[in-house]
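Before any comments, here is the structure.
Every protein chain but one is kept in place in this view of the complex.
Going by the order they are written in, the chains are A, B and C; count residues from 1 in each one.
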């Protein structure tokens, strides 16, 4: 079988590093180009000692080179910049899997509201597919630009969507309270992310208006089949390297029982290799999913308040970013969905 | 000034250790008796190497000895057992400051519901004072048995109570989502609390029906001036040693603004030495309160959903247990409230 | 290709869990039997939620069943007990890969000195092969009982042995100072391993006489070609879950330079897939090897004191236990040495 030739554009951050880690052992891929402005010209093993022994080297990003040599390009770039690469690459037939936020929102107005800039390529939005395989597998098969979901949204949408779709819970009054490990902030050299500032620290940040909020709202509205939902999304930074746990409160609708929830989940996810639904009444634990592409879902029903309480756990760098991107690639190229991910 | 003679009953857990740490340097106290069944007969410095150089020794608990030598007894015992000590001690004039859960709930029925046992001393409940100084300072001054609040409740009640009392927020639909360090589980030698089981782990547990739930509900109902409130309380275990952060969602009532919240807090807490209200729009961070008796309160208003989002941070062993107990003692014995706590 | 049928005896500890994680995705293996007294009868996914979705179940250990169904048995048992299984299994033709300490020492006398018991099967010692592939690959190919090296010894022997063999360093005066993550203590439910006892803690333990000492001494003596060496081995417990770093001081012999050390290492390890020699003057970092089977080796030369300073980093559960065991199996069964390990 011919190998897929792969480019990683912007490979020097934590998502890029995770792409490298996973693609290196992906039997159907060959890493052709890995770019980094910061490390251009440096051997990978020098810039990232995790990869000692690798014979790859970073190059400066060069769109023509990628077009000439690659079948697929993963963009692990800051938002705004990703679109600049996506357009020419996609035009030339390179499949684009974008890990940035540039193409996640369908509405340019929402993009502008949350990213304080005009959308860089609004004309592409209608053709882009939101790369959450469990929701959009069929469309991913034919997509030319795939917008990889954000980490927090993945941990919230997977637990909520099937219940909203069946009406077991209300789209009104949803609260997503999430905790993230520090790699979620990227390899950002900034005071709040120093070890002594994060260790033994628990803190909410951006308790409303976080950039992942409109993405979650968009997908929950789609799932519920309504125009819009307004939710609370409150992220927290906690001292782990990897892992997100989202705890989600939703209003149970009449007829909602643990048994019904279990049925709905099993119907939704029994054929999904990376979603694991826990036993009724359990809660997810990030330590069981870190370094994997799994999303674990726990569910509880609090009769005292009429709330369904969901928990979703993922590794923010794997199912929350690079693993999911590879899952998308596998689907797009007709490979087994789990290739390189187990 | 004559020193207060102090007993710590059940000093071998984390709360007991914190009492020892704080009382050792309390200028108005003398530790007369420290008991532990497990360590009876052992020098403190041997059982707890943090106290190398101390000449204290653990003894087996002996009520008569405490009555004969002490003015105050801190009970750091499992629930159920604490009441057995409280009764005879209080009868003999020893002031009892109970860190267990035995006297926190005013309703024996609620106690039975959550602790699966008849209340051990229902006849005392009416005279016991709930030892949250910021709410019950006057009563603490004359109390003979003081029930120290639980750690989670402290982090939730202090942020919520003043807003409920003024009607800026509704008592309906409150959700308290809390994260706790592992000392919150006590010095319990059990698999889930091993380092490798907690490190790099984020997990909700007891997402409804936790024993601190009725305590929070009781105090929020008192604050709101109504009979009962039903809330969600969802605790999480996260890999820090010390610290609780509670993030609380409440429905804003009309007229609720950041300015009004700030006013209410300043009115409520300006004279309280251990409550620190952050600037509007800020979130608390446990690292600024660990190893202190402070409770930091942050507040936000999400106009998009009409929610007030509060954050409360404490050290679970200090303001959440032993520090608060000493604050209660200071009040009860007419000492400066901050003695031994700054 | 016919799959190798595998038993894991004593699969409920951290080494057992790591064997399960690795063997589950090993394309040439089939897990036939996993035993645990504690979890016998329980589905794996219930006892260890990391494996949700697995259809394996724990059984009580049954030697006959293993003989009837398996080609290889990994023993992840306490020392003393392992030998009881090794003997009948090996006799019946099941290849035994023992992760315990029972067969690591060639000398029953040394075993007795350090394990306070007579060696359980001294007659087997001469036929057992010490399962460090980089030193004993040829013998492993034909071994029926393979004694997997200890975690600390692996991190110390791999850096030291080639230099001792060539005489670049002296066998006299070696000091191995090691730091280990807490999984190194096993899944032992004991006070010193609780999260709050390990977090924010740095401590040496057993600064002489640790059970891994005679094992290191044995192998360093073999490498140096002398009867015995006396070394210092000082282990420390530090708050990471996985990872060992050993920092080793050795006396440089005349002619020892960084260049010569590099040459010796490259000659020794260039064909070893799991040993990575860092650039001269570098130090290893466990975070680049955790969750891998690599051993990273750094080397420095301090002219000021005439010491060679080596650092060796491994994941204690992978290269330090279960990964190495699988590497041994791969070699023994003629598979590519890296099968299931990249």
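Rule of thumb we're sticking to: a residue touches a chain if its C-beta (ideal position, glycine included) is under 8 Å from a C-beta of that chain, and two chains touch if they have at least 3 such contacts.
Everything numeric in this text was worked out from a predicted model, so none of it was measured.
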### Query
Among the chains in view, which touch the chain not shown?
A, B, C
### Task
Check the options C:24, C:144 or C:201 and report the residue that touches the missing chain.
C:201
### Message
Of the residues C:238, C:268 or C:295, I need the one that contacts the missing chain.
### Response
C:238
### Message
Could you pull out which residues of chain B are in touch with the chain that's been left out?
### Response
25, 49-50, 52-53, 200, 276, 278, 285, 287-288, 291, 294, 296, 342
### Touch list for chain A against the chain that is not drawn
14, 181-183, 187-191, 193-200, 239-242
### Query
What residues on chain C make contact with the chain left out of this view?
173, 175, 177, 179, 181, 197, 199-205, 207-209, 230-232, 234, 236, 238-245, 247, 249, 283-287, 290, 298, 300, 302, 304-305, 307, 309, 311, 313
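Definition applied: only the chains that are shown with their structure count from here on.
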### Query
Is it true that over half of the residue numbers where chain A touches chain B are used by both copies, so same, or is it different?
same
### Summary
Rounded to the nearest 5 degrees, the rotation mapping the CA atoms of chain A onto those of chain C is 180
### Message
Comparing chain centres built from Cα atoms against the global Cα centre, which chain wins on proximity?
### Response
A
### Query
Where the centres are mean C-alpha positions, what is the separation of chain B from chain C, in Å?
46
#### Entry: Distance from chain C to chain A - Cα centre to Cα centre, in angstrom
36
### Query
Got the chain A residues that touch at least 2 other chains?
200, 285, 287
